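Shown here: the complex without one of its protein chains, the others still in place.
Per-chain residue numbering starts at 1, and chain names A and B are given in the order in which the chains are listed.
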Amino acid sequence: MNKKFPIWLHFVLTLAGLVITLYMIFLYAPEEMTMGEVQRIFYVHVPAAWVSLLGFIIIFIASIVYLMKRSQHADELAHATAEVGFIFCTCVLVTGPLWAKPAWGIWWTWSPRLTLTFLLWLLYVAYLMLRSYLVNPGRAANLCAVVGVIGFADVIIDYMAIRWWRTQHPQPVIMGGANSGLDPRMLATLLVGVGAFTILFFLLVRVRLSLAEMRRELSEIRHALAFKLSED
Amino acid sequence: MNSLKIIWSILLKDLRVEWRNRETLASMCVFGLLIVFLFNFAFESAREETLRLLPAVLWVAIAFAGVLGFNRSFSSERENDCLEGMTLAPVDPSMIFVGKMLANLLFLGIAEVVMAFFAALWFNFSFLPALGQLLLIAFFGTLGYAALGTIFGAIAANTRMREVMLTVLQFPIAFWILIFSIDATSNAMRGNPEGNWLAGVGRVGGISVVFTVASFLLFEYVLEE
Partner (left out) sequence: MPPGDHIAKPSLEVRNVTKFFGDLAALKEVTLGIRCGESALLYGPNGAGKTTLMRMLASLARPSSGEVLFGGENIEHDGTRAKSAVGFVSHATFLYGELTVRENLQFIGRLFGLSHLEKRIDAALEMFDMRAREGVFARDLSRGLQQRASLARAFLHDPNFVILDEPFTGLDHQSVKKLSDLLQRLPEQGKALLFSTHDFEQGAAIASRLIALKAGRVRYSGTLDSAPFKSLGIVRANGRTHDE
């Protein structure tokens, strides 16, 4: 991430973004006709979904860069993004039922967004599990990069397949389909929410990356020590 | 043509190793049959509905039998570090992938035939009218599934919980291969009421080819130390 964009500034922006979003969610956006107040979860649910998808796109790019250049930075970025993306993805799956039950009386539905997010969540789990369960951590970068690439191919297929599937088996559109007649104030709130979540996402990834950097430095010190110890 | 010889050698080797044991194929068939049998027995009375669900049951059985087979395919390489032994030779890792994938494809294919035979028997349903279509769907569906199973089997072999890791990787990613195969199979079994069966096969084929090519290209990174 940019050194020219100091983390304190990033933090302030994130905070500002979240505060503005909260304001807009509760005080600016109008109340939805049929669902009432509970509909406001939408402004968290959708940005979180967007950010989870963004996360996997970044994992994909980082994986490709790693495979081409063996860059450890790329690998660390992929790992950090996976951890943060996983959290946001879980958020979507939690806010989904929280919204659906009061609003439509059902806990779950295989709407396009929920289906995609669920499959994405499974991919995140697979990726993180692989990282944790490797016998030889030195191989983590290679193997996870491969999973990152194949996983992203799967995400693209998910997206296309879900769209096709829904033309065959149409469902009543709930949980806010794409631009399903949003009041302009709602749209504005949504967009601000997406922006704020994205900034938050990158902040968290950055923090996680600095942890990885510290680990790497520690490792390098240990390596140097291992060298020194056998100077005899 | 050297590559073909090498692929053939690896395929032959896997077949021979399996022939001496016959454990993998047997357990795949038994496992798959169990699923079909359970379903047939439990829902005997509601034949019409169960027939509608037969494609799904079959493909679920194939999915689980497949994962069983993929795990065993690499556990046989793990004894005596044979997978590493193959990399001692000046062989393109992608050839190792193709060889092992074809072996997996063959074993799963045989298990499928067994499952389909008994399904036809128990459900009193003949697959023969739509045989050509079904074979095409089965081929493409199994191809993509086996390609993913092969590369994920190789990846999972590096982990502590191998069988679980393979399953966790395989199912989310092979999901649409299974769904579209079920869909196309269902269509074929009902005699193509919506017409245009080729599109169904095309969907399965398209996804399978994408994953097969991706697995083929990425396999060398999995073998690298």
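Just so it is clear, contacts are C-beta pairs under 8 Å (C-beta built on N, C-alpha and C of every residue); 3 or more make two chains touch, one makes a residue touch a chain.
Source: prediction; values computed, not measured.
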Full-complex contact with the absent chain, from B:6, B:151 or B:204: B:6
Hidden partner interface residues of chain A, rising order: 136-138, 219, 222-223, 226-227, 230
Positions on chain B contacted by the hidden chain, ascending: 2, 5-6, 9-10, 13, 16-17, 20-21, 76, 79-82, 84-91, 224-225
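Heads up, the rule we're going with is that only the chains that are shown with their structure count from here on.
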Intercentroid distance (Cα basis), chain B paired with chain A, Å: 32
Chain A-touching residues of chain B, taken from the complex the two chains share: 148, 151, 155, 158-161, 165, 168-169, 171-173, 175-176, 179-180, 203, 207, 210-211, 214-215, 218, 221-222, 224-225
Residue ranges of chain A touching chain B (in the complex, touch as defined): 67, 119, 122-123, 125-126, 129-130, 133-136, 139, 142-143, 145-147, 149-151, 153-154, 157-158, 161, 164-165
